[in-house]
Structures are given as structure tokens and as C-alpha cells.
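A protein chain is absent from this complex, but the other protein chains hold their places.
Chains here go by letter, A and B, matching the order in which they are written, and residues are numbered from 1 within each.
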Amino acid sequence: MAAASTAMAPPSFRNLLFQRPAAVVALVVFVLIVAACFLLPMLGLTEIGGMSVRKRLTPPGAEYWLGADAFGRDVLGRLLVAGQTSLGIGLGVAVISSAVGILIGLVAGFFRRLDTPLSRVIDAMMAFPDILLALSLVAIFGGTMMNVILALSVVYAPRIARIVRASTLVIRELPYVEAARALGTRTPTIMVTHVLRNIMSPILVQATFIFAYAMLAEAGLSFLGVGVDPRTPTWGIMVNEGRQYIDTAFFLILFPGAAIALSVLSLQIVGDGLRDALDPRLAKET
Amino acid sequence: MSRYLLRRVIGMVVVIFLVLTLAFILVRLAPGDPASLLLGPDATPEEVVALRVRLGLDQPIFVQYGTFIGNALQGDLGQSLFFNQPVTQVLAARAEPTMFLALFSLLVALVIATPIGIWAAYRRGSVLDQGSITTAMLAASVPSFLTGLIFQRYLATDLGWFPASGYGGAGASFADRMWHLVLPSITLGITNSALILRFTRASMLDILGEDYVRTARAKGMTERRVVLRHALKNAGIPIITVVGLTFALLVSGAVVTERVFNLPGMGNLVVNAVLRRDYPVIQGTLIVVAGLYVLVNLLTDLLYLVVDKRVKY
Partner (left out) sequence: MTFRAFCLATSAALAMSAATGANAAGTIEVAIVGDPDTFDPMASTKDVVSIVTQHFMETLFTFDQEWKVVPLLAAAMPRISEDGLTYTIPLREGVTFHDGSSMDSADVLASLQRWEEVASRGQGIADKIDSIEASGPNEITITLNQPYSPLLSLLAFSNSAAVIYPEEIIADTIDTPVGTGPYKLEAHAPDQYTQLVRFDGYSQPGEAAGERQQIADEIRFVPVPDTNTRVEGLLSGQFDYADSLSTEAYDRIEASDVADPVLLEPFGWPIFAVNHKKGMMTDLNIRKAVQAALPFDDMMFAAFGDEKFFQTDGALYPEGWAWRNEAGLDQYNINDQEKAAEYLKEAGYDGTPFRILTSRQYEFHYQMAEVARMALEMAGFTVQMDVVDWATLAQNRDNPDLWDVYITHSPFLPEPALTSSFFATAREGWDNPEKNKILDQFTSETDPEKRKEIFAQLQQVIYDDVGLIKIGNFNALQGKATALSGVNPSPWPAFWNASLAE
């Protein structure tokens, strides 16, 4: 529904988004998190990987700003590197599931004969709960970062496909699309130029949420012991590793836990902001 | 309406068929020969061949597929490798905690989210609106195993308000078993309340934008009365929708929550099955959970028809 109304009113949500202070703050927070994770290690501002076992579980202080873990590794440095993987998984899932979802949705929306079978496949895929399916896939294919991303993409792609299909069904009937078709424009061209351009915004909203859910799902998989290989740390793995030190070094859970919560929260607020901005009726009311 | 019903039921049958197909493909995709996987590394080649024949793995893939679907439709999901019991029996023994955990946590989420959602919509744009939503979203942004761990540690162990884990043990009474689900349900309920809150708020805003509400307002009814009369009357619809929407979420959450609280439910079972490479159990759980999801969604759609007179098909 939101998608349909957007299709009628071309997106000018950038302005609307910036009328929402919460969304702007969230966006800034998220960008800062991303920048910290990818830039600080690159600039060599953090110490990564060095172990000094004798300093294990040093609390946060002057030497280690966020403390040291059970191996005497700098938590801050590790947190940033782990963030690259965690954010990478979120982004990877958001991008891959969007791409696959768009493709399936467009085909289902444009080719009537394929619509029913594809829609049923989408329904069937959506019936598998995310952690459960990811758990099974990772169990079968092994816990690499790529497998986790693919497993979660399989889980989330149908959500995008559903939205794209619904929007496509509306847009394909619009006068100017019909006109383009009458003029002999080829179907793939119509899909890309008219449909895709119009549905980018709702996809973006959905992809933002998928980004957040994927990060949470990764943390859950790590807790269950079937996530990414522990040598490439993620925030989920760090929290899980910290569990046994809950009494002796609570900060080992606190910082990666807060990193997950903050990223997921800011992504969701941005997503909500985008959605509100996209829905003209809501925009009017607030 | 009966035509709609028929169409939905046919759709559901097709989806369940596809779910079975996907589950079949998934386990066939596992690298290596299923028979050797099933038997483990100690198996002799003769044993592997014998099992291949018994499982029908020597048949063409389409025959295998047919047999699998045929068995599944008759309620035969194969044999657990670890328990040496039929998968359906293993699953049935684990259904109770998961079912009640999902139900209770849904209740917890609704109790938290519905009033706040309505209130937030009524005071849309206010500090309360923003604050309540942000708080709910923050609670949902913490990985649920962490929430569970902290609740378990402080509310159960230190304060002794709730049992810390388990399901009451041998011969526990029904009341005792349910008592063991309280803290897990609160954990899972809080995690899922954000989605319901957002949904309730959005539905409320929809209703407040409806013509009859505008009319009521125009007739001089106070905003509070508008909300109370129309919102509560229509609160059933968002609740039903949310039940369908969050079902999958609840099951996913149950996997983690059951692990934290060591509940003998389907979630814990499937994690153990993964760690034990018990493929038939993994496959069976996927099928049963997906089947339930499809069923729940059909039921919620049908409930719409009953509750909301405006919905016409």
C-alpha cells in the first residue's frame, strides 16, 4: 500500500526524512559506527590481534580503553574489526536479498503466467523462520561468513519479492507505462526504467530492516554455536565469548552487546523515518 | 466467500507441497552421501549399501522424491538417528513447551505493546510517542540471548522470583511446567513487542484517518473518546494480523530462548539435532514449523473475515 502510493507520488523523501530529528540522529550514529569500524583500523589507530596473555581481562582504563579480553587482546581494536564482519554480514544480506527479491518480484509481477507459481514459492520460503532455516543451512554447508550471508538472504529475499511484486502489479497498469509498451519499448527496459525507479524507496526501507535483522540473526547463530568461524570475530561471537566472564569481566559482553543494539536500533529508526517520509498521508499528519 | 475460502485452501496445499519439496532438496544438498552421513564414520561399506537400499537412495531421484512426499503426507517424517524413534514422535514430545512459550510470549508482547501503541498514536509526534517507540525498539535490538541471560541471572538466580531454567523435571505438574515458562516468555515477549507496537501505532493512525473518525470529530467528539470508541472497537484487526506476522519471529526467538533457559522444546531439539547431525530431525522440524506457519496465516486471514466487516474478497 505504501509502495503503491509512492509510485503515484515520486519520492521526494529526502526533505521529509530530514524533518525527523530522531531519524537524522540515528543516521548519524550509524554512519559513525560504520566509519569507526572501517576507518580507524585502516588508519592504524587501534591495536589489533596482539596478545598479551598476562594482561587478560584487564578492565577498561588508560591502557585498554575498552579493556582486554581473555587473551589479553585489546577489546576496542577487536570490536572495530568484528564490526566490519557484522556490518558486512548485514549489508551483504540486505544487498543479496534485495537483488534476488527484486528479480523474483519483477518477473512475478510482469509475467502473469509465472505469477502464481512464483508467489507460492515465495509463500513457502517465508514459512521457514529465519534462525531455523539459517541454522539448518549452516549445519549442512558449514559456518563460513558467505554461507551465513547466503542462508539469511534466502530467508529475507521473499519479503522483498513480495513488495516488488505488489508494486509492479500496480505500476504496470499506469498510463505512462502502458504508453511506453504501446510505443514498443521492450519489457526489460520498462522494468528497469519505470518500475524499478519507482519502487526503489520501499525496497530501501525494507533493506534497512533486513540489515538490522540479519545482524541480530548472526548474533543468535553465534550464540547457538553454529555461526561464523570464530577466527573472524563478529559482535555476536564477542558477546558469546564474553558470557563465561559475566562475573569477572562484564565489559566483555557490554561493549559488543551495545554495538549490536546501537547499530540495530539506529537502522530501525532510520528505516521507520524513511517509511514515514514515504507515506504522504502520515507525513501530512505528523 | 466460500470461493475465497476454497482458493485459500488450495493455495495452502500448494504451499505445503512446496515446503516439503524445499525441505527435501535442502537435505539432498548436504555434501556427501546421506547414508554415510547417517551412519557416521564407523560404518562399514556393507552397512552403507544396506542403508542406501533401505532408504531407497538407490532409486532414481524422482522416485525418492515421490516416496518422501507420500510418506510425509501420511505423517511419516522418517526416523531420528540419535533417538532411534520416529521424527514425528520426537517432535510431539517437544511441542508443549514451544507452543506455550510462543503463546505466552505473544500475550506478553500484546499486553506491553497494544496500549502503548494506541496511546502513542493518539499522542503522535509527542515525546511520549517517540520515547515509547524508541524504548521498545531498543529492547528489541538487544540480542535475545543476552536479555535472557541477564534476566536469568538477576531475576531468577539472585532474586529468586522465577525458576532459572528447565521445565520442572520428572513428574512436574502442569502448573509447575507453566511457571517455568514465565521468565522465558517475558524475555521473548519483550523482544517481539517492538514490532507489535509499531504495527498497532500504524493501524491506529490509519483508523484515525478514516472518514467515520473524521465525522465523529467533526461532530464534536473529544479526541480521547474518538480513540477509545473507535480504536478499541477495531483493535482486533491489528492483533490478528500481528499473530500471523510474528509467528515465524516467535519460533526463531524460541530457538534461542529455549537454549538459554534449557527448555526441552522444539527449538532446543533442532539445535541439538544440528550439533548431532540428526538430519531427519532437522528436516522434520522445518516441515512442521513451516506447516504451522502456513496454517496460522490461513486462520488469521479467515479471522479477518469474521472480525472485520469491511474486508470483502
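The working rule: a residue touches a chain if its C-beta (ideal position, glycine included) is under 8 Å from a C-beta of that chain, and two chains touch if they have at least 3 such contacts.
The shown structure was predicted, so the numbers you read here are calculated from the model rather than taken from an experiment.
Touch with the chain omitted from the figure is made, among B:Ala248, B:Leu269 or B:Leu286, by B:Leu269. If you put the hidden chain back, the residue from A:Val34, A:Met51 or A:Ala99 that touches it is A:Met51.
By the touch rule set out above, chain B reaches the unshown chain at residues 40-41, 82-85, 90, 93, 149, 152-153, 156-157, 160, 163-167, 169-173, 259-262, 264, 268-269, 272, 275-277. Interface residues of chain A with the unshown chain, by the touch rule above, are 51, 53-54, 56-57, 70-72, 225-226, 229-231, 243-248.
Simple rule for what comes next: only the chains that are shown with their structure count from here on.
Of all residues in chain A, those touching chain B in their complex are 22, 120-121, 123-133, 135-137, 139-141, 212, 216-217, 219-220, 223-226, 236, 239-240, 243, 246, 253, 257, 260-262, 264-265, 268-269, 272, 281-282, 285-286.
On the side of chain B, the complex with chain A involves touching residues 11, 14-16, 18-19, 21-22, 26-27, 29-31, 124-125, 130, 133-134, 137-138, 140-146, 149, 153, 194, 198, 205, 208-209, 248-249, 251-253, 255-256, 259, 267, 270-271, 274-275, 277, 282, 285-286, 289-291, 293-294.
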